[in-house]
Each structure stands twice: as structure tokens, then as C-alpha cells.
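For this view, one protein chain was removed and the others were kept in their places.
The letters A and B name the chains in turn, as written, and every chain counts its residues from 1.
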Amino acid sequence: MDKTRRKFLKIAGAAALAGIGAPAIVKLTSHTAFASEGAGHAAPASGESGAHGEPASTGVRLGMVVDMRVFAVQPMLLDQAIAACNKVHNIPHFPDRKNEIKWIWKAPYANVFPEQEVLHKSEMAKTKPFAVLCNHCDNPSCVKACPTKATFVQPENGIVGMDFHRCIGCRFCMAACPYGARSFNWQDPRPFITNYNPEFPTRMRGVVEKCNFCGERLALGLEPACVEACKGTGAMVFGDLNDPASEIRGVLDKEFTIQRNPAAGTKPSVYYIV
Amino acid sequence: MIEKVLKGKSTYWMWLAVLGTFIAIGAACYVRQYMFGLGLTGMSRDVSWGLYISQFTFLVGVAAGGLMLVLPYYVHDYKAFGRITILGEFLAISALIMCLMFIMADLGQPLRGLNVIFFPTPHSMLFWDMCVLWGYLILNCLCGWVILTAERKQVHPPKWIYIFVYISIPFAVSIHTVTAMLYCGLPGRHFWLSAIIAPRFLASAFAAGPSLIVLACLVMRKFANFDAGKEAIQKLTTIIMYAAIINTFFFLLEFFVGYYSEMPGHTHSLEYLFFGLEHDGHVYNNLVPFMWTATAFSFTGLGILAYMKIAKVFDYRLVGTAAALIFFSLWADKGLGFVFGGFVPNPLNEVTEYIPTANELGITLGIWATGFFILTLLYKIAVGVEHEIEA
Partner (left out) sequence: MYNKGTIIPGLVIFIVFVTFPLWYNGLNAGTVPKPDLPVGQKECVAPAAEMRDTHMKLLNEWRDAVLRDNDRVNIKVGGKEYRKGLQMACMQCHTDKEKFCDSCHTYAAVSPTCWDCHLTPAVAASKKETL
């Protein structure tokens, strides 16, 4: 091709690149886009290895103790806790296992603690259903996996948050979670929701969801829905794990607890008294 | 050079028409999936990655396989590969486009796909996967095109292109290593949590890619009047043989680790894949026939290649059979066994089996057809240039 046409194409290409790149540069230098990145991304203690007694993080770190002894003698309580969560968060009910969405649910000991499977179990472990939910780990592998930071650790309270607006539905977090705590909206969930809670959105198809430790209720000074459903029984104790004077720390000091798959190194925040 | 795709024999057009039909069906299936959601696939809460991601994983390997042509020719001056390195580069392009299509088909919110670029997340391996995949695609497009153009004009390629050729060599290794890192860094899945995943991926990639190139060369020898040369094909079969042997060795090591240690976490997935997993009175074994067929194919293919080497026999039909058997066995090993095995049993030791739906298969076949379509067009250009300079 002759020189002038080639020169024209080169300039046109460069101009097109500049035209495409300019809005990106403008966006990168604008403040609002970046402000949330800095705060949302900080995952504390991500580089630490080994669990030997080191404090995981400073600041508030919310956690939960599930006292199975209480659930064992009050079988309806766990169902009520699950129902409360499902109601508050517009969780759809799918009849088939394929599509099910569960934030908190029940499963036998052998499934909740497959890494601690023993041959001769106690009566409770043999027969009673255990509460299963997202562990809101201190070193979550789901957050490590997410390519868009749609799931992230909130540094203020240690909750592993989920931003449904940003999730691209790649489901890498579902593969990464060692606890099977995450669900995906394989289709539009709305037809499968019985009653709407007008104070909380539903989700749309194509995004991952999981327990969010009721961040929206905590902001109003309420307890998580599941904890509130067990109010007064002591079945679920919720509080700041980093506050030595909190109720939950008192329980943890007194009782022996186990956690799910501690060897995974994710440092879960949910403890179980069996 | 693109004008070369516009002229061809009737076989060429019929082949494109067949592929076009599959592409159209795939597109229609995708529209259905886009409107309804991924619920139209067989994926579930437990098996959250299915055919799409498994095909992506396999095809990244096929793309990396082009390295086995580039390395001997550009670094070790193995002249016999001179006419076919372009085939490796073009295969990488079409395989990578298939990979990207499979990822897009798999996303729950494909329109938000750019979030990975808007919110770069260096601690996520998917981010790096996107980077290296695009990087390798651009490298192959650049190198393939510039060198082919230079060949057509009967001049030496410009010196600066060799920088990119040499960069593409570690890139080829990196794309499949990063894809392996998607899996081998997840603490919750014992089947994947092994250091040998990346080496195994590379070994099977270096067998699968060249296998497909050998098959393409045989097809083109018959239909497109393009002969890669007996020496090149023979060398490729040697490479395929050694890579497949290494992959088999690694796989047998996995078996050893699982079955000798008898640790449930390391055996359950292998048991599901090869023998069927018994859970709550039900035996889950829908992948068992695939895995044993793949094993049989792999050993048969290796046997044929070994026989050809030892008996110093060279027969194109044997070469084609061996390449096809090995390609299929590696596809089943990585595409089916590896990805699906990681989800069975799930982290709660429950089993949900995965069976793809017809819609899902339609999309999968449509994307494979698109890849072969692009491959055909690119190879038509390459072969066309060959014919031009030979004339």
C-alpha cells in the first residue's frame, strides 16, 4: 500500500486507541470508583500461615457459637432459625437439589465435619441435624478466588460480604469454598419466593449468594435473624470474637468447641459445641 | 492473505456448512440459556462447574501444545518443522478463542464480564488467567501473521518479531500453569490440591495439541494438497508419545497417593471416576465408562506409537488412529475426569451427579464448531500461502 494510506491508518488506529483509553483513564482518576476499592479489598491476615495462637485481626471480628446441645433438645428451634433467615432475605425455595439456594441449613454431623469423621460417634452426632452456614472465615479462600472482589472481607467487622451487583457469576468462589456454603442462582429466583420482605432485595439469576451475617440487621442494632429466632435459648451466641469481655468469648473460654475443616487454614468464625 | 478463505473446493465449503449448522444450533441454544439462566444446564449447587469450564480447561492445554512446534523450530533450529509451526500458532489462536467463548458461555452475568478488568484482583488466579490467555492470543496472532506474511513475500521475517516468538514460549507454559493454578490452590478440594496438577496439565497439553495438529496435517494431506513431510509427522509422534507417557505416569502417581495412603479425601474422587462411589445406598458412576474407555484408548494409542518406533514402521493410518485415540483419551482425562471429579463428593461429603442437558451440549458443540471453523479458515490461509510460494 502507498505511504500516505499507511500513515493514515496508523494515525487512525492510534486515535481510536486514545479514544477508547481516555474514558478508562478518566474513570481511574475519578475518586468515587477508587474509594470503595481501598476499603472493600483490604483482607486482613491474608498472608499468615499456621494457626498457633496468633491473633487473626484487630478491630471487631464477628463470630458465632452454635451450641448443638440446645438444638438437640429443641428440634424445632433449628427449623425456626432457618425459616427466619429465609424469610428476612427473600430466599427462594427450590424443590430440587440441583437449584437449591441455602444460606443456613441442616445436615448430619458426618457431612458437616467430614474431616473429623469417627467410627463410634456420640448419640447426638449420630442422629441430630447440625446447623450449617457460611463460616465468615478470617482467611477466606472464596475471597482469594473472586476475580472482581465481588466477595470481600469487610475490615470493620470481619464479615465476608457479597456484592451481588458486581458478581459476574463465574462460580470460582463456589469451587473454592471448603465448606460448600455458597449457592448460585441458576434461574430467576422470584417465582420460587413465597413471601417478599420489602426491606431486602431479592437476587437475580446469574449471581452467587450466601449468608451475610445479616449486615443490614446489625446496622439497625438487631441480631442476625437466625440468632434472634433462638433468642434466650443460648443455641446461637453471636458477638465480637476480638473483644475478650464479650459473651461469645465467655462461652468459648468455658466450653470446648470444634470448627469445620480447621486444616484448610481458612480460620472460620463459626464454632460448634457438640 | 484473508482472501484465501474465499476460494476453495466443494469439500471445503461443505465442511464449513456442516460446522455452520452446529454453530447456528449452538447460537440458538445460547440465546435460550441467556434468557433463562444457567439452570438450562446440568450444573447444580454441588457441581458448579460443568462442560463449559471443563472444555475450557482442556482447550487451554491444546493451545499451549503449539509450543511443541515453536520450541524445536525457533530455539533449536529443527528445520523439518519449518512448514508447520504456523499450524501450531493458528491452532493456539482458534483454541484460545474457544476458551474465551466457553468462559463467556459459563458466566452467570456475561454482560458484567468486564468487571474483571475494571476491578483487577491480583490475588485471584482467574484474573491472571484472563491476562495470560489474552496475552498468548495476541502473541500468536502477531507472530503467526507477521511470519506468514514474510513467508509469502519470500523475505526473512523482521528481526523484532523474534522477540515476541521467544516471549511466547514461556507464555505457552504460563497459560496452562495458571489454569492449573485455578484448581491446585483451593484448600477445600483434595482431588485438586496437588502439586502435580500443573505438570500433569502441561504433559497432557503437549500431547493433545500436537495430536490435533497431526490429525489436521493428515486431513490436509488428503484434501488440501498439503504435505507436512514424513519427518515432521514422525517427530511429532515422538513428542506425543513421550508427553502422553509422562502424563500417564503422573496420573498413576495420583492413583498411588490415593490408594496407598487410603486417605478418604484423596481416594473418593478417583473412586467415583473409575469404580463408582457408593453413598447412602446409591452408587454414583456415570463417568466410569468414559474413564476406562479413555484409559484403553490411551494405552492403545501409546502402543501403536511405540510399535511404529520399535518396528521402524510408518503408516499414516496408524499415525492418525494413534493421534485420535490419544486426543480423545486426554480430552476425557482432563475435560471430564479432572474437572467433574473435583466436585464429587462435595465439601459436605454429599454426592450430586452431573449430566449435561441437551441445550448445554448444543452450546458446547456450537463452540467447538466455531473453533474448528476458525481453524479451517486459518489453515486455509496457511496452506494457501504454502501453495503460493511453492509455485
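In this text, a residue touches a chain if its C-beta (ideal position, glycine included) is under 8 Å from a C-beta of that chain, and two chains touch if they have at least 3 such contacts.
All figures in this text were calculated on a predicted structure; none of them were measured in a lab.
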- prompt: Which of the visible chains would the unseen chain be in contact with across the whole complex?
  reply: A
- prompt: Which one, A:Q80, A:Q116 or A:T202, makes contact with the chain that was left out?
  reply: A:T202
Query: Which residue, A:I20, A:L119 or A:A219, contacts the hidden chain when the whole complex is considered?
result: A:A219
Task: Touching the absent chain in the whole complex: find that residue among A:Q74, A:S122 or A:T194.
output: A:T194
Query: List the chain A residues touching the unshown chain?
result: 32, 35-36, 39-40, 87, 90, 152, 154, 156-157, 161, 163-165, 193-204, 215-216, 219-220
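In this section, only the chains that are shown with their structure count from here on.
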- request: Calculate how many whole Å lie between the centre of chain A and the centre of chain B, each centre taken as the average of the chain's C-alpha atoms.
  value: 34
- request: Enumerate the contact residues on chain A facing chain B in the complex.
  value: 27, 37, 41, 43, 46, 97-102, 107, 110-112, 114-115, 117, 132, 141, 144-150, 166-172, 174-180, 183-188, 205-208, 261, 264-266
Field: In the complex with chain A, residue positions of chain B that touch it
entry: 36-39, 41-46, 48-49, 103, 106-110, 112-113, 115-116, 118-119, 121, 123-127, 130, 182-183, 185-189, 264-265, 342-343, 346-350, 352
